[in-house]
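In this view, the complex is presented without one of its protein chains, the others remaining in place.
Then we have chain A:
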């Protein structure tokens, strides 16, 4: 079972209280971008076995979007953090490193 803690209301809830919002920290390429960039933005997603960064919404709760860093193999959650950021904050990176030394995900490590 996946247990997430909402960083906005502090609820530690199980997966059915939340809704997955897909991969985190996508950089949007819109009108005027190259076809290659747009294709990457629209279709290409990480599908890691291990550390993953995702967006989640506390749908049956306070309703807020947030980010989560978790392991896709064990469902261990390294931490959840604010939606108002374009990259994982240092304390989240440290929490992942403590459990998965040498991890990388896209340009982050």
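The rule is simple: a residue touches a chain if its C-beta (ideal position, glycine included) is under 8 Å from a C-beta of that chain, and two chains touch if they have at least 3 such contacts; residues count from 1.
Quick note on the criterion: contacts and distances are computed from a predicted model.
Set against the options "NAD(P)/FAD-dependent oxidoreductase", "Succinate dehydrogenase/fumarate reductase iron-sulfur subunit", "Sarcosine oxidase subunit gamma" or "Carbohydrate ABC transporter permease", the UniProt name belonging to the omitted chain is "Sarcosine oxidase subunit gamma". Here the missing chain is touched by one residue of A:14, A:39 or A:94, and it is A:14. In the complete complex, the residue from A:60, A:85 or A:109 that touches the missing chain is A:60. On the side of chain A, touch with the chain left out of the figure occurs at residues 8-11, 13-14, 16-17, 59-64.
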